[in-house]
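The complex appears here minus one protein chain, its other protein chains still in place.
All chains are identified by letter, namely A and B, in their written order; residue positions are counted from 1 within each chain.
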Amino acid sequence: MMIDLGTSAAWTPLVAAAGPAGLAMTYNTLVVLAGVAAVGFAAGVAGTLALLRRRPLVGDAAAHATLLGVGTAFLLTGRRDLPTLLAGALVSAVAAVGVLVLLRRIARTRDDAATAIVIGVSFGAGLAVVAGITARGLPGSAGLEQFLLGHTAALTARDALLLAAASLGVVVLVAVALKEAVLVAFDAAFAAASGWPVGLIDAALVSLVALMVVVGLPAAGAVLVTALVVIPPVAARQWTNRVGPMLLLAGLFGLAAAVAGVLLSTLRPGLATGPLVVLAAAAICFVSFVVAPERGWLARRLGEADRRRRWTRGRVLGECFALCGDDAATGFERALVIDRAAGDSGSLRRDAGRAWHQLVREGVLERATLRAGGRDFGQESVARGAAVRGAMPQAGRDRWRLSSAGLVQARERRRRIGAWRDVLDAAVENGRDALTLDLPAPEEVLEGVVLAPLAAAWQSAPRAAEDTR
Amino acid sequence: MSLAVGAVLVADAGLAFHGWSMATAAAVSAACALVGSFLVVRRMSLLGDAIAHAVLPGIAVAVLAGGRLGGPLVLVGAVAAGLVTVWLTRALHAAVGLAEDAGAGVVFTSLFALGVVIVTLCAAQIDLDPQCVLFGILELAAFDLVSLGPLLGSSVGPVLVPRAFLTASAVLGLVTATLLGTWRLQVFTAFDPAAARAAGLPVAALTILLLGTTAVATVAAFEAVGAVLVVAMLVVPAATAELLVHRMPHVAALAVALAMVAACLGWAAAWWLNTSAAGMMAVVLGGFYGLAVALAPGEGFVARAATRLGLAWRVAREDWLARIWRAGEEAGGAGEVTRPRPRSLLERAVAGWLEWTGVVVLHRGMVRLSAPGVREAETVVRSHRLWEAWLGRHAELPLDHLHPPAEWLEHHLGAAMRERIEAEMAVGEADPHGREIPPESGARP
Partner (left out) sequence: MTAAAAPILEFHDVTVAYGRRPVLWNIDLAIAEPCLFGVIGPNGAGKSTLLKAALGLVPVVGGYVRYFGAPLAGVRGRVGYVPQRETVDWDFPVSVMDVVLMGTYGRLGWLRRPGRRERELARRCLDRVGLGDLAERQIGRLSGGQQQRVFLARALAQEADLYLFDEPLAGVDVRSQEHIFQVLAAIRDEGKLVVVVHHDLRTAAEWFDRVALIDMRLVATGPTADVLTPDNLRRTYAGRVELLEELGRAVAERGRTP
């Protein structure tokens, strides 16, 4: 997109500026940006439905076929205005999808191969037409190639409004017929049995995607426009578990990617917008994969670290409890506890050390500073006024004891572990019948232990424990 | 450079020019078709498409690092990019449960976009043009010549060969050697990966080898046809061959042959029509595929329509003969009955044909079946009544439910099946309606 430095009229095409100096946004520029934003939003929305219907690449064949339509439209009409060219693109896009459906029905070729065939052949045909036009130097043919990788420079405000109108139409249609689309995407067999025209709804969905692919041509070009339909929904899925927010987010991501791409392309003359739009979308997607709560990489790593901390804490507490034999007045040495809790592993020992400090800070563990009658006492005992007749300070010995609060915690932990063991034993006996209650996830309740290796499996398949196939 | 290559071409394009161009195209197509055969059979066409796009950044980086287009560094870059694509797709699937096709879509479009941006930004340092990346520069291949003279010996003069052809031949050789070397293993893995794994074959390694080979073939094709049409060269010949032959070696061989022919035809057509060679090669390949879909023996569109028509004709014929026969039976075994009225155009045509060939004898509004006609009619009626008897015996259906299925299936029972059914029945048993079942006549239809 070129930046205009001062021309005014609302319906004139943008004029190339002499470089990126100055960012005076004219009415034209704003309208074009708004149009592109609308296109990005609608593409994200349409793409979400396709992703939910498990056919994310349905637009790919349509996209590659648009070149043929563009070239043919020009050839037939001699006109180069956007509506004509996009009309041609729409015809060829729909035809490509139609051919794909036909191939599925009458040829033995598998789906993925059929899609690749339609993509390659239609693009080749398009290329042949456009190259033939350019080679013959037909008047007005310069610039058809810009449909390959996207170029918003020549967009008029009127063009942008056309694109925005189409995009708005798509969004409104999706909003209005959302429940039907989600029903069919989720469970087509049930929908068909309930009398919904699944074939019709599917055809409508594919047509919407084809339309968005065509509308997105100026912004992203034939080769890359499917990315605008595929990437934002994938990114949006990471952030939410509901369809409504997913649609909205996908639209916003698409909008942001489109606008960012177009703005970035102004940094250098000659940069096509398509690749930049896609890179912007990819960046959003990458950030989503990393940062999203729950499904994001960071969230899961942090969750693991958190679980590991709690696991280690539990082990240390457990060892202290074992060593003191459920008696607050029996002390133990730190080194022994760490040895027993962590063994030889360096990293485990470090974790155990940290857990120890945490326990001390929480007041679960305290130093056993006094010793009387073979028993250990600490500050808490003194504060409670416990009889410590004849107590001697334990200088030079590193003995610790569980506080009364710590003892309570340790006992509760032991009770829970015992209860879970009983539950699991009963489950084994009854062929896992007993586990039909809606139990909380074990890792939320227990502190790791032997169930840690299974936790990863549970995360992805929480119901695996119950299927008795 | 732009799409206007055709207009640039030299006036004195002679045999050498065309020959070298076609040879280069053929070599490139052959390599892609060979690799593509395995991709298609293993349902990895999408991955092939993905790799074809995603090698661009690998190539761009390699060229930036000093590699030559067609040199080994570029091949390495391409293979690395290809493997990164596959790894990323699988990783996304494992990490966030993203379906394979969505993941591939995200990965390869992003990588391709990255490649285009690199190529554009570093246009000064890289000898690649973003538009050429998209559809190749085959037309200029014949002008970029290197001399093989020194290789062949100093006594031979300068032997000028297009560099692209050398690259293409080298790649073809490499691809062929790799695939032929692991042929049996690749075929086994292609048809049944689970069994191959169970049999202890290194399926993962073989897959990586296949994908690496794809990347290598893609690089060669890049220069000729550009990124997007590589997918046509990978998939279309193999898909066409699959429709026509059924054993893997034949599929691969036919795919290669088709690809080479299409390359030459495409080049010629592009020259004649003054348009992009890459585009025309894809169109020719598409044409071959369309022909195969239509004309494949047995499963092609045309063949199936013929079978359908054949059945309709046979059914109408048998129904007509049986109708006459039954009319005769009802009239107490009369030889001649009134000619029935045809109920459709097809019946009219069938009746006319039967009368013309003498199977049915028409005489003053009355018809009589000739001996062959009687035999054929009796076979149909026999099939009908045997099936009714079978249904009546085994399916506990009320009497009026027996006729419609028998009406339909009487045309599909062969002699051996009739014998089996009859073997279950008592001698001389009638059909459930009490009508006699005609015996098997000598002539088998």
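Convention: contacts are C-beta pairs under 8 Å (C-beta built on N, C-alpha and C of every residue); 3 or more make two chains touch, one makes a residue touch a chain.
For clarity, every value in this text was computed on a predicted model and none was experimentally measured.
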Chain not shown: contacting residue from B:87, B:191 or B:408: B:408
Residue among B:81, B:391 or B:437 that touches the chain left out of view: B:391
Residue ranges of chain B at the interface with the undisplayed chain: 97, 307-308, 310-311, 391, 394-398, 401, 404-405, 408-409, 411-417, 420-421
Hidden partner chain, residues of chain A it touches: 52, 54, 176-177, 179-180, 182-183, 185-190, 192-196, 237, 240-243, 246, 431-436, 438, 462-463, 465-469
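Convention: only the chains that are shown with their structure count from here on.
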CA centroid of chain A to CA centroid of chain B, Å: 37
Touching residues (chain side chain A, partner chain B) in the complex: 51, 54, 56-57, 60, 64, 103, 106-110, 112-117, 119-121, 123-132, 134-137, 145, 148-149, 223-224, 226-227, 230-231, 234, 238, 268, 270-272, 274-276, 278-279, 281-282, 285, 289, 295, 297, 460
Footprint of chain A on chain B - complex, ascending: 2-7, 40, 43-46, 48-49, 92, 95-99, 101-103, 105-106, 109-110, 112-114, 116-117, 120-121, 130-131, 134-135, 228-229, 231-236, 238-239, 242-243, 270, 273-276, 278-283, 285-286, 289, 293, 299, 301, 304
